[in-house]
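One structure below.
Of the protein chains in this complex, all but one are displayed in their positions.
Note that the chains take the letters A, B, C, D and E in the order they are written out, and that residue 1 is the start of every chain.
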Amino acid sequence: MVEVVTFGEAMLRLSPPADGRLETTPQFDVTVGGSESNVAALASRLGRDAIWLSKLPDDPLGRRVAGQLRRDGVEPVVCWSDEGRVGTYYLESGDPPRGTDVVYDRAGSAVTTVQPGDLDTETVESAEVFHTSGITPALSDATAQTTAQLLSIASQSGTTVSFDLNYRSKLWSHAEARDTLEPLLADVDLLFAPRRDTESILGIDAAAQEMARHLAGTYGIETVVVTMGGDGALALHEGECYEQSVYPASDRRPIGTGDAFVGGFLAALVETDDLDTALSWGAAAAALKRSIPGDIATITPDEVREVIDGATPDISR
Amino acid sequence: MVEVVTFGEAMLRLSPPADGRLETTPQFDVTVGGSESNVAALASRLGRDAIWLSKLPDDPLGRRVAGQLRRDGVEPVVCWSDEGRVGTYYLESGDPPRGTDVVYDRAGSAVTTVQPGDLDTETVESAEVFHTSGITPALSDATAQTTAQLLSIASQSGTTVSFDLNYRSKLWSHAEARDTLEPLLADVDLLFAPRRDTESILGIDAAAQEMARHLAGTYGIETVVVTMGGDGALALHEGECYEQSVYPASDRRPIGTGDAFVGGFLAALVETDDLDTALSWGAAAAALKRSIPGDIATITPDEVREVIDGATPDISR
Amino acid sequence: MVEVVTFGEAMLRLSPPADGRLETTPQFDVTVGGSESNVAALASRLGRDAIWLSKLPDDPLGRRVAGQLRRDGVEPVVCWSDEGRVGTYYLESGDPPRGTDVVYDRAGSAVTTVQPGDLDTETVESAEVFHTSGITPALSDATAQTTAQLLSIASQSGTTVSFDLNYRSKLWSHAEARDTLEPLLADVDLLFAPRRDTESILGIDAAAQEMARHLAGTYGIETVVVTMGGDGALALHEGECYEQSVYPASDRRPIGTGDAFVGGFLAALVETDDLDTALSWGAAAAALKRSIPGDIATITPDEVREVIDGATPDISR
Amino acid sequence: MVEVVTFGEAMLRLSPPADGRLETTPQFDVTVGGSESNVAALASRLGRDAIWLSKLPDDPLGRRVAGQLRRDGVEPVVCWSDEGRVGTYYLESGDPPRGTDVVYDRAGSAVTTVQPGDLDTETVESAEVFHTSGITPALSDATAQTTAQLLSIASQSGTTVSFDLNYRSKLWSHAEARDTLEPLLADVDLLFAPRRDTESILGIDAAAQEMARHLAGTYGIETVVVTMGGDGALALHEGECYEQSVYPASDRRPIGTGDAFVGGFLAALVETDDLDTALSWGAAAAALKRSIPGDIATITPDEVREVIDGATPDISR
Amino acid sequence: MVEVVTFGEAMLRLSPPADGRLETTPQFDVTVGGSESNVAALASRLGRDAIWLSKLPDDPLGRRVAGQLRRDGVEPVVCWSDEGRVGTYYLESGDPPRGTDVVYDRAGSAVTTVQPGDLDTETVESAEVFHTSGITPALSDATAQTTAQLLSIASQSGTTVSFDLNYRSKLWSHAEARDTLEPLLADVDLLFAPRRDTESILGIDAAAQEMARHLAGTYGIETVVVTMGGDGALALHEGECYEQSVYPASDRRPIGTGDAFVGGFLAALVETDDLDTALSWGAAAAALKRSIPGDIATITPDEVREVIDGATPDISR
Partner (left out) sequence: MVEVVTFGEAMLRLSPPADGRLETTPQFDVTVGGSESNVAALASRLGRDAIWLSKLPDDPLGRRVAGQLRRDGVEPVVCWSDEGRVGTYYLESGDPPRGTDVVYDRAGSAVTTVQPGDLDTETVESAEVFHTSGITPALSDATAQTTAQLLSIASQSGTTVSFDLNYRSKLWSHAEARDTLEPLLADVDLLFAPRRDTESILGIDAAAQEMARHLAGTYGIETVVVTMGGDGALALHEGECYEQSVYPASDRRPIGTGDAFVGGFLAALVETDDLDTALSWGAAAAALKRSIPGDIATITPDEVREVIDGATPDISR
């Protein structure tokens, strides 16, 4: 029985080295990123069995995506397609006042035509946790319908259904997101709800604890985790609240922070079934991610423990 | 009055440094390439006024394409669009037995929705030469129709209409190419006909001179240039044949050779109206291109003359 | 009628990647920089027509300089010379306590022999704004005399004459600068006066507003802009004072900040004729520049507006 | 039942980019290489299930080795150790008259203390093919004894025992190699015998076919493959001879050629049980490897087939 | 008479560019580092004659180490060996909460077998200062014994004996360090005692001044310098105390800070025999080092003076 199964798109990420600009850089650093594959990769690195479900073109770039995830210990269970492309995204970042800019170039990727029959749904049924995020149904009608069906399958199989709202303004509007995501929440057992997304999509404007109660009540969700950027996170489970502040971290590589939180949280939850532990592993993984190039938190359990224990020395030699 | 106007797509070209593989390279070298923009860039570098017509998204990558062409002296007259993407192509090359592999990722690019009204057709009317290639109509119905219309406008304006068959098997079948291209040839004054494409698309299987006569006769084309790879090129004009062998060159960077030939040929033809000169400039530019990274022949008139004169020293110091 | 014409030297800038040292770096990053070409490039990027006047050797490095400026949309109107070199400058920067060190290697560059007859002075006559800086007359007697003549031509043509004091201690002494620059100020309509340079060269030691009044009065300058580093800037026009604070920005790439201020200011001034707008565009462009490698502010109008509006998100996706 | 299991050491390979020298290069390219892991990686890439057995230190470099092999589809079944290091080797290559120079720095690596009990010997028992090479027993007494024991286990389990003589003069003398390797040959079913090694170690100086018969007869080996560098290869099985010439290939990246031959051969043999097919896949994989940076032949079945069919186009687009 | 002689190991330092991870970086930056060679290099750069004594393998990597030190002006007096390797160390650093991680891979290096007879001990006898650190005796019994003997030779020759405790937890335990280092202190004239090491190894837990007195008294050391990281340093000599705060500096490149302090201190001490000057040169060199990649402080006397004078401009041009 596999511990964590995720479903979503992984893209090539192309980013200029050394704070260069997309318009002028002579080279791109190439990595692989995608919210749900980032989660699977981290869960695997932290000791969980992890499978990632998706659809990729049978070409060197598709093989690259799968190979990268295998390197991080994930088993990619992929529908290899003769149609469609590997989605790409261009990432540019720089010191303030420049922020981190993403140019999505993901239309027409192979996963946008995915059908439930393309995927090994038995892995979903036998998983301890099935996870996906609001990005996946935003990609196409096909991904939206397949997401709904996988959530339903997972829910009926006793698999814990984990979902991250993960709103992306470059993919859809607030209204489109709400219309698609709200029906899905019925099947969700564990919701990661970024405070900002909860406000903008679901229209819930409240303090974090109240927000969590509102979400749990309205949609009947067993565990709600509200994430609040620099203000930490809060979990609500059976009426009880668990709080977590952030660990001090760099601001230079914010992409993937949320996925690292989810990956660390799930890895610890599956192992310990303890929300305090899950929150601290999520927060520590998120902090570490902010020091690491790429989308994926290429970290170890020991490093997570050092952050939680406040035991990372300046120099270790 | 502008000397050379071309129309087509320019893409980002992403290629692994140092013979790396697409599947594993940590970085891509980024350049800009496209058959018709390559031609315009070289014509400009060799002293001609050159305009490139196209449609690009109004984003950093679109600006990159335009900026790169300006650097080579081309004036990009672009329809800036809120829709569509910059097409990309991945290029991998290596020593034998690996060849040069192209993975096109150009579906959905902004130019695929181009309409004649998007473009500054007055530049076509006032040009000495208007050039495009068989790649452009292969991209979409819209590019096919726009190509036809621009060829017609040029033809009616007394602009010399130049066309390169430029068959790409990853874009369409032989039959599709023939069905689309044959009607266009009626407007063509100067045809670049790669021998292999002439055989496979137009079904003309003959020696080069016979092939040229066949093309000139069947389609009523004033000047036909048959290119034969390592076997050189041959021009036919008013029944007279002009021959050109290749200049010795490297095999390591073949992409863009054909475009360099066309660019060198057109640059010399506009200046001298002499087919022998045009052929030698085409051949010399093509030879030089094979030593230069990227799609564009970043060369100078002096370098072309040195190749023609056989005067390039081993070391110049 | 062209909007902005600048005159000066552009150099190759050679800088070690990744905080390396000139003494040991195995590679140099190569860009193009020069105060007046930086101004022209930014003005062009922000939507103005811009011409840069200079003299360059007819070799690959001279072509590189011109090509780089074309890429940013500037039309380089260059006297191509068989004598002289492309000036270079070596730039090394690092975290504190290292600062940003410049080793100039610009003696004998082609522009040091420039004569008014080498340049297309009609562009100066027809420009809305003509801009140069105190660096240009510091280069040689010839550049000093040509600068004086161009300022005179511009002044007599009704072109707005813009000048940045731009003192460089590695080029000349305070006394030399004063002796050369003071006579030029008679032709200046718009003066950019860094507070430190105003003190050290012109001997005016006063608060900024008083300094501006002093400059305006003494030299009969219509508009004086005193720039004060981290303390912002102040413009004085027809007795009225306009103030501008700095936008928060990085300290890591200070070179080019002043030029970005001038470029942003001029671009906005030509468009709006409004000093408040010009100051805010100058300040925002300067802030953005500090996050961007190279001398030139490769930014867009939208980015400037986002900084002014305080609307740059941490992550835009 | 797993198809291919290999046992050996994989090292970090550190090599100067762009023909630099170990003594002066500012950077090393880092890859992972080792004869038996190279074989496993290629077998996996060509479609076989593949496991690699070894011992590695539990540190970032050990994880790197395992991750790299997972990327190529191999399952590394590793004894993670608190003692020992990851072996490294420095590789320098250049045009003639420089050759390819290896500086081994592999003493004290974790695998040198490996015991049979450290390894999952059940995978050996259940494998179709177990493969190792003469490098492994050369590393230490422990690896020699463990190699002997694994060969014995494999032999008794009906697993096909594959062995490559793979003599390395920087690891041991001819005499040491002979004394250690000869006893192992009793358990070998499929021997890869480089002609030069067969002469120098085993003292068999004969034409290839005679050499193969001699090896098969003396050591009772069912299938002997004599490899002859540029002269191709020859297999002997049940008295019948199968010959294979080399496919034209580059000389620039010779390291890993032999491993690619073995990997291609085994991948095809397991699938087809046909020696002609195995030889052609071995030869084609070896030819392709010579165009690819790194130790591992990162190729696809389609590319192998194209080489065998002589169907690789110069440019595929 | 040579001014400064040091003895110790210098290693290849391999570190991922751009905050990459050892587990995944495609390249390593290669430099040379070692506490005592870092000291010699800086002393030489600041104007002292400097010799470094060690043992290296006669291979490209050994030559690299010697060549690098020559570049910085050190004369490496090396025993070239056919046995042993060049030690390496892997350095990974990143923004918080990642720290700076060192993976030592130095076991079996050539210096671990060094005997006094391998070294040119006459240079020690004739030196003004002989310096080594607690790292050297930690490497092997042979280095411990050779260190003891060189200290004794130096002491008996009237050479000032300088020693840095320099505890490395990855090399030995506190107890082992104490047992080995305490007997050596009898020969030491000038002790650099990091506060943390003094506590953990020698068990002296006191305020800095008291700690210095304790060390001077217990071990009969003429001059004791207690270094306290961000809290500065303190020297005790003939009962008098000299204090030094730190100069503001970056946190990004901490490795080598201590060696830069020692190198700057010794360079100034030999020249001026003034402890205040020595402390300020040590502190300034340490601050500058923190902005410079690599182990060695590649700085100049002028830069040290600028830091001490607080005269480093933001931009020098």
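Convention: a residue touches a chain if its C-beta (ideal position, glycine included) is under 8 Å from a C-beta of that chain, and two chains touch if they have at least 3 such contacts.
A quick note: this is a predicted structure, and the numbers were derived from the prediction, not measured.
> Specify the residue from the set D:A18, D:A207 or D:I315 that touches the hidden chain.
Counting the whole complex, the residue in contact with the absent chain is D:A18.
> Going by the touch rule given at the top, which residues of chain D touch the chain that is not shown?
Within chain D, the residues that touch the unshown chain are 18-21, 23-24, 94-102, 104, 168-170, 254-255.
> Please output the residues of chain E touching the missing chain, sorted low to high.
63, 67-68, 70-73, 300
> Could you pull out which residues of chain B are in touch with the chain that's been left out?
Per the touch rule, chain B residues meeting the hidden chain are 17-18, 71, 247-250, 252-253, 284, 287-288, 290-293, 298, 303, 306-307, 312-317.
In the analysis below, only the chains that are shown with their structure count from here on.
> Averaging each chain's C-alpha atoms to get its centre, pick out the one most distant from chain D.
It is C.
> With residue numbers as the basis of comparison, which of the pairs A-D, A-C or D-E duplicates the interface of B-C in over half of its contact pairs?
A-D
> Quick check for the class: compute each chain's Cα centroid; which one is farthest from the centroid of chain E?
Result for max centroid distance from chain E is chain B.
> Examine where the copies chain B and chain D touch and state whether the two sides share over half of their residue numbers (same) or under half (different).
Chain B and chain D contact each other through largely non-matching residue numbers.
> Could you put a whole-Å number on the gap between the CA centroids of chain C and chain E?
From the centre of chain C to the centre of chain E is 46 Å.
> For chain D, jot down the residues that touch at least 2 other chains.
Residues 17, 26-27, 63, 67, 71.
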